[in-house]
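Selected chains only, in their assembly positions.
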Amino acid sequence: MSTVVELQSVHKRFGNNHVLRGVSFAVRRGEVVAIIGKSGSGKSTALRCINRLEQIDEGQISVCSHAVHADGLDLRTLRRDVGIVFQSYNLFPHLTVLQNITLGPTAVKRMPAAQANTLAQDVLTRVGLSDKAQAYPEQLSGGQQQRVAIARSLAMQPQLMLFDEVTSALDPELTGEVLKVMEQMAAEGMTMILVTHEMGFARRVADQVIFMHQGQVWEQGGPDILDQPATAELRQFVGTGL
Amino acid sequence: DQLDTILAAKKLRVAIDLAVPPYSMKDDKLKLIGSDVETAQLMARDFGLELEVIPTTLTNRVPYLQTNKADVVVSAFSITPERAKVIDFSVPYAPILVVVGAPKGMKIDSPADLAGKKVIATRGTTNDQELTKVAPPSATITRFDDDATSMTAMVSGQAEVWVTSPMLLQVVNEKNPARNIESKFTLKANLLAVGLRKGETRLKDKIDHWVRENLRNGQLNAIYRKYHHAELPPDILAAGR
Amino acid sequence: MSHEQFLSLLQGAWGTLLLSTLTLTLGAVLGLSLALARVSPRRAVRRLASGWMQLIQGTPLLVLMGVCFYGPALLGVGTVEALPAATSAMVIYASAFLGDIWRGCIQAVHKSQWEAAECIGLTRWQRMRMIVLPQALRMATPPTVGFAVQVIKNTSVASLVIGFAELSYNAKVLNNSTFQPFLYFGGAALLYFAMCYPLSRWSRVLERKLHVHRG
Amino acid sequence: MHYQFDFSSVAAHWPLLLQGAWTTVQLSFVATLLGFMLGASCAVASGSRHRWLRALVAGYIEVIRNTPLLIQCYFLIFGLSSVGATLPIMTGAVLALVINIGAYTCEIVRAGIESIHHGQIEAGQCLGLSPLQVLWHVVLQPAVERVWPALTGQFVLMMLASSILSSVGAEELLGVANRVQSDTFRNFEVFLVLWVVYLVLSWLMRAGFWLLGQLVFTRRRKLGTPL
C-alpha cells in the first residue's frame, strides 16, 4: 500500500505557544488512523496542518504527493484530494442540504448541475439522508447535520478524509448514527484520520492509534495500545473515562 | 388686539430673513445691516418700542405671522394677491424689480427666449412664481432655498440664466467677472410692504400712517438710496402724499 | 474669515452641542421608557410603543420640527421659542431611535439569564434592574454613541425650519451675506467633523472591546 | 388662536406633489441600488490585504459619517462645477446620496461579514472554493441576509433624508411642497400632506425591501427564522 500522508518532524508555534514539537507519522492508503490525547495536546492543530488550514514552522508534510507546505502549492488541488469534517459541522446555513453538497462540485469542479444533483443524492443515500435534500441545516438534528457535513466532503470524492471530534457535540444516539456512517466508509476503503474521544470506536475501526501528548506523538501502534499502554500518560488518559 | 399687546410688551417683534442682501445681511463685524433692517429699526424707534428681530426664512414668512411668532414681517415682502388673501399688507414702502440676468452674449429679450435654457430662481420668492408663470415648457427651472445658493450656482457655472433682483446680478459679476452677466429685461416690478396678521386694523392703520409720514419726510428714501444706490420711484412716493 | 465670523461659527457649534446634549439626555429618558414599554408583558403597551416608534421613524425630522414649532400655536396653546421647539422635535426623534436600539439590546440578553434570575426568586423589576439592564447597557453603549453622531449632524435640520442658531445656520447666514460658500461651509464641515469624529472613534473602540469580551 | 384648516387649495396642486413624490422615489431607488453596490464593495475592500485600500475606505467612511449630508451635497455639486466639471443637478444629487449611503451600507455589511463564523470560511476553503467563490457563496450572501433589517432601516432613513436635496436644487417632494406652500400659503396643510406622503413612502419602501428579501433569501421565506 502506498503512503498517502506523511508528516516529518513538524513544528508549529502560536506565538510563544509551541503546540507541535516534532510530530512525525505516516498513513497508508486505505488505513484508518485514530488520534487521541488530552485537550490542548495539539490533535486539531496537527489535522489542520495536514490540509494547510494552518502554516507550519518547521518540518515537512506531504499529502497525496502534494508538498503541503511548499510555497508553490496549488491549494485548490490539495483540497480536492482532502476532505475535512469539523466538530461544529460548519454547514452553510443559508443553503439547503442539496445546495450545501452541490456547491463544491459545481463551483470547483464545474460539474453540470444535473450531474451534481445525482451525485448529491448518491452521497446522501450513503449517509442515510436521501429524504432530507430540500431541508435547511437548522431543520436537522445534530447527528443529521454532521452526516450532511460528511456527505458534503464525500461529494468532492477526496482521497483522504479528516475528522475532528465529529461526534463530541452529539448525544449517544446521534453519535451512533454518525459512527455507523464512518464505519461504513472505513469498510469501503477510504483513507481516514480521525481525532476522537470515542475509545470504543477507535478500538473497533482504527488500524493505527496515535496518542498525542504535549505536542508530540507519545505512543503509537495498533488499537491494542489502548488496553496495554506502554506509557504512564496513556495509562492515565485511558483511565479517566467512566 | 395686537397693538395693545405690542404696546404692553414695549417690544416690536419683526420677522426678517437675515440673509437677503441688500435688504438684510451681516457685515464683517456680524452687525445686522440692510434696507429692511434699517426700516424696522426706524419704525421701532418712532413707535418708542424696543426692536426684537425674529430670524426667519423666506418660505416661513407667512406662517410666522399666522402662528404669532412675530408681530410684523419686514423682509423683502412683495404684495401679491395670493398673499393678500391670508395676511394684510401696509402701504408699500419700497419697490423690488424682478429681472432676468444672463451672460452678455446670450440673446434674451422676452420670456419666450428662455426656451431650452437652464434658468434658476430662489424657491418660494415672487421671482420663482413669476418665472414659473411665464417660462416656456422647454426651459429647465432649478430652484434653490436661498439667494446665496442660487448665487453659488450662477458663479460656479451650474446655470446661465437667473431671475432675481438687479443688485444680486452685480454681485455675481464681482465674484466671477468672466461670466459677464447683465440684466436682460424686467419681468415684474413689485411693491414691498410690511406684512401683518389679518384683521389687526389698528396696527395696520398705525403702520400705514408711519409709512406715509416717512415717505414724505424722506427717511425711507434715504435708507433706500444707501443700499440700492437709487431713488425711490414716483409711484411709491405718491403713496406718501 | 474675520475674527467675528469665526467666532460666529464657534457660537453655532456651541448651539449644536447644546441642542445635542439636551436631545440626548432627555431622549435617553424617554427612549428607555419606550424600550421598556416595547418589552412589557402587556400586549397593548407593546403595540402602542411600537406603533409610536414606527410613526416617528417614518417621518422626516423636518416635518417633526414643523409640527413642534407651529403645532402648539395652531392648537391655540401658545407659541414656543426656537430652542424648546427644536429640542422637543429632536427628543421625539431621538427617543424613537434610542428606544429601538435599546429594545434590541434588552432582547439580546439571553432568555436563559431571565430564567436564571427568575429561578432565584427575583421579581420582574429586580430582574430587569439587576440582571438585564446592566448587561444590555454594555451592549448598548457603542450603538448609542454612534447614534449621538447622527444627532449632532441632524441638529442642522433645526435651522431649516425653525431658524435655531446652530452651526449650519450660522454658516449659512455668513455665506448669505458674503457669498463665500466653500470657506464657511468648509469651516462648518471641519467643526462638525471635530465634534463627531471623536465620538465615532469611541463608539468603535467600545465595540471592539465588547467583541473581545464576548470571546 | 384657532386656525381654519383648508386642504382645497393644496389638493389643487396634487399633480405637482405627485411629481415631487415620484422624483423622491426615483432618487431613492437609484441611490439604493448604486449605494448598495458601492457599500458592499467597500465592505469587501475593508477586509482587503492591501493596507492602502483599507485606509482609503476607512477615510471615506469617517469623512462621510462625520459631516452632514447637506454640506456633502454642497461640495459635490458646486465644488465640482467650480473646477469645471459641471454635473446636472439631479446627477449631482444622486451621486451625493450614493456616496453618503455607501458609507453607511459599508459599515452595516461589514458587520454582517464579521458575524460570519470563521469556521464557515474554513469549510468553504476546504471544499476547494476560490477566495472569490468563498466571498460570494459563503460570506456575502448570508452576511447580507443577516443585516437585511438594518439595511432596510438605513435606506428608509436615506429616503427621508433626501428631502435635504431640495436645498441644492433637486425638485423632489419637499422642494415641490415648499413651492406649493409659497403659492397657497397653506403651510400647515402642506406639512400634514407631506407627513402622510413620507409615511406612506417609508412604509412602501419597507414593504419593498421585505418582498425583495423574501424573494432573494429563500431560506428565510421557507423557514421564517432569522439566520
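We call the chains A, B, C and D, going by the order they appear; numbering starts again at 1 in every chain.
In this text, a contact is a pair of C-beta atoms (placed from the backbone, for glycine too) under 8 Å apart; a residue touches a chain by one contact, two chains touch by 3 or more.
As the structure is a computational prediction, the values presented were derived from the model and not from experiment.
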- prompt: How would the full complex read if you wrote each label with its copy number?
  reply: A x2, B x1, C x1, D x1
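As a working rule, only the chains that are shown with their structure count from here on.
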- request: Taking the mean of all protein CA atoms as the centre, name the chain whose own CA mean is closest to it.
  value: D
- request: Calculate how many whole Å lie between the centre of chain A and the centre of chain D, each centre taken as the average of the chain's C-alpha atoms.
  value: 46
Field: Averaged-CA centre spacing for the pair chain C and chain B, given as whole angstrom
entry: 37
Task: Could you tell me which residues belong to chain C and also touch two or more other chains?
output: 70, 73-74, 160, 181
Field: Residue numbers of chain D (touch at least two other chains)
entry: 1, 3, 78-79, 82, 167, 187-188
- request: Report the complete set of touching chain pairs.
  value: A-D, B-C, B-D, C-D
- request: Over in the complex, which chain D residues touch chain A? Could you list them?
  value: 117, 119-120, 122-130, 133, 137-138, 141-142, 145, 217, 219, 222-223, 225, 227
Field: Of chain D, residues touching chain C in the complex
entry: 1-3, 62-63, 65-71, 74-75, 78-79, 82, 153, 156, 160-161, 163-164, 167, 174, 187-188, 191, 194-195, 198-199, 202-203
- line: Residue set of chain B touching chain D in the complex reads 59-60, 62-63, 66-68, 82-83, 85-87, 120, 123-125, 128-129, 132, 142-145, 149, 152-153, 155-158
